[in-house]
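Note that one protein chain is taken out, while the other chains of the complex remain in position.
Read from first to last, the chains carry the letters A and B; within each, the first residue is number 1.
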Amino acid sequence: MKQKSFSIPAMAILGILGLIFTAVADLMLSSYITSVISFIFLYMILAVSLNITNGFTGLFSLGHPAFMSIGGYVAALLILPVFRKEFFLPDLPPWLAVQQWPFFPAILVGGIVAALVAVIIGYPVLRLKGHYLAVATIGTIFIVRVVLKNTEELTRGALGLNGLGFLSSIWWIYLWLVITVYVAWKLKFSSWGRTMLALRENEMAASCLGINTTMVKIAAFVIGAFFAGISGGLWAHLTTVITPESYSLGLAFNLVVMVVIGGSGSISGALIAAGGISLLVEYLRPLEEALGMYGLGQILISAALLLVLIFRPKGLFGTGELSILRKEITYRSAR
Amino acid sequence: MLRLTKRMKPIIMISLIMMAAMAMVFAAGQKEAAADAPIKLAGMYNLTGGFSSIDAPGLNGAQLQAKLINEAGGVLGGRMIEVVGYDTQSDQQAAATQAKRALDQGVIAGLGYGDTTFVMAAAPLFQSAGLPFVTSGATHPELPKWVGDMFFMVPFGDDDQSFAIAEFAWEDLNARKVVVWTDDSMDFTLALSKFFKQRFNELGGTIVHEVFFQTGDTDFSANIARLRDSGADAVFVGSIPNEAGLTVKQIREAGIDMPIISADGYDTELVATVPGPQLANDVYFSTHTYRNDDRPEVTRFVEAYREEFDRDPENAFAALGFDAVGLIADAIERAGSTDGKALQKALAETTEYQGVTGLIAYTRPSRVPEKPVAIIGVQNGEFEYLETWWPGN
Partner (left out) sequence: MYITELIINGLIQGSLYALVAIGFTMVYGILRLINFAHGDVIMIGAFVTLGLLQLNLSWPILAILVLLIGALVGFTIDRIAFRPMRGAPQVTGFIASLALSLLLQNLGILIFTAQPRNFFLPEFFRKTVLIASLEVRYLSLVIIFSTIILLVLLLLFVKKTRMGIAMRATAENLQVARLMGIKVNHVIMLAFIIGSALAAFAGMLWGGRFGQIDPLMGFVPGLKAFIAAVIGGVGSIAGAAVGGYLLGFSEVLFVGLLPSSMSGFRDAFVFGMLIIILLVMPNGIFGTSEEERA
């Protein structure tokens, strides 16, 4: 029996190349360009993690920004130094006001809290299908936003938190990118992954085979939410600002575009599409500013999606992967 | 071995492409050599979006001052000043990102913004980089404490301007019962309402009720219904320029005639153009002084602005931007250098900079300047200067 996976040497080489690239960026380029590259890496993390929910399992979720917000705020609240909390957030509950965590654990907790919220939201919402699920996840974005805006003691409401430490160095982000890709890789080529793909293809048949579809759907949703929460924490400490409006439906849409163009279910597709599209957006930004033509980048992305949907709905790779990264495992049948 | 080589070719190609990309990005990211280049100041402003009506004039004023200084010979024996404008699109994340970009491009100080929240997004980055930031229009009295010792304010604080309009409402409009509308999505408006309520209560007035709205709201019908039902003499609207015109328009269109009062968030032409001349009546707000003022600095500024931009200064924020650059240039001369620490020291020691908007001196421990407040009234869409209020009254 043949089964595909990623070839370990190819992935290792890719990982090392990425590491060298990161080192060069950090040491030799201006900090502005380095943060642009950091954003590109963040988009890759987001696209690959969205692919787990949308691509592998076929759940059309537009909810990533909600989980980014949750992860971002939790991390920010934990990291913010105590003296700043005093005048910035005077009404924090006392147990929170004395916390001052280091970067990595705080980001991790952000992701975990986002994942927990995903479990709670997931149970009711994942019973919906197709575009109704999508609309419900849009609703989640709005609901989370409103809750953040109106719990001023915890979040400063609509003002948001600013002056956050600039802690997301490109190294941290690259580390999380590697983790995300690794998890997606292992997941896709395991029996869990095959179950998710089966669910995507035909949910009814999958449940007839005895698969607990609810568990699988929630698991996919939660894993995606975890990485979204992590990305939120990383993003907030890259831009040093977080407000309830920071992560919007527009961002969710762009992530969906990356997943669709890369091919729903393809990890390398998501990476390439995310890299390409975010590079394009960052490239166009100074142009937009110079010409006063804001919105140009977004128009191009939307148009690109429409064209892809009409002419090549499978995207770049469909559910497959980039060929040089692949490796075929041949099982010898027992003899 | 053979299999590996076949695989290696695409991998080698990809590595080459990545290295080429790196080289391009590297070239793009080169910092400019300093040498005897002009002295660069970062003009952080929201040229598009909700704050553009006050920030665009701010940048105009700033660049006008730089031009006048350069025409008079520059600073430090002939070096030219350049105010590089950065449009942060009324978005906090853009503010932080552009601040980083500015710092990368070798500015020696930052200035700008007409709003507290954006200052909070950008100024801390200058503070950590050890460079001064001078706000032209943000007015929260705790900003110097929040940001740090590199931060300086050109305008007065929200406490002063709210006290001013509260006293005006009490004495000149005979208001005794006021409804307060507060935009709770902006630090600035929250401060305005807080200080207004404080002074109005001290004078013996009653705040009938307070309602909230947010930047970006377009539907005020619920608050208007409550207002109609309230029996108040006047309504205080703590809003930023974005909602200034709309609130006046909807209140007047609903047939409510009571005076509408506010602070410098209403110092924008939107207050006249959005409702239109028929409805823009009985609106009063406190702002920075420069209209109807015949001090030589003011006349010089207004004439220079007219000549450069073919119109009168739109509002006080143009004058404030002008003053911000003037203050920095003056500090550079006094410090004798553009070094961050030296500049900070010179700024902190300012005791008599005559700005267009009044005397700037950092004598109070809060480091908020003590400046006069102008009260402006709007009738038939026309702005008229009514009186000046002095702090410590």
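Going forward, contacts are C-beta pairs under 8 Å (C-beta built on N, C-alpha and C of every residue); 3 or more make two chains touch, one makes a residue touch a chain.
The structure presented is a predicted model; accordingly, all values stated were derived computationally and were not measured.
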item	value
Options A:Val146, A:Met215 or A:Leu287, residue touching the unrepresented chain	A:Val146
Option from A:Ile218, A:Val260 or A:Leu325 whose C-beta touches the chain left out	A:Val260
Identified contact with the non-displayed chain, of B:Gly77, B:Gly204 or B:Gly255	B:Gly255
Positions on chain A where the hidden chain makes contact	60, 124-125, 127-132, 134-136, 138-140, 142-143, 145-147, 149-150, 250, 253, 256-257, 260, 293-296, 298-299, 301-303, 305-306, 309-310, 313
Contact set of chain B toward the excluded chain (per top definition)	48-49, 52, 184, 209-214, 218-219, 221-223, 225-226, 228-229, 242, 245-246, 249-250, 253-255, 273-274, 276
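Keep this in mind: only the chains that are shown with their structure count from here on.
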item	value
Between chain B and chain A, distance of the C-alpha-averaged centres to the nearest whole Å	36
Contacting residues of chain A [partner chain B, same complex]	7, 9-10, 13, 17, 21, 24-25, 28-33, 35, 37, 87-88, 149, 152, 157-160, 162-163, 166, 239-241, 243, 246, 289, 294, 324
Residues of chain B that touch chain A when the two form their complex	4, 7, 10-11, 14-15, 18, 22, 25-26, 28-31, 48, 87, 89, 92-93, 95-97, 100-101, 103-104, 117, 120-121, 124-125, 128, 142, 145-147, 184-187, 190, 214-215
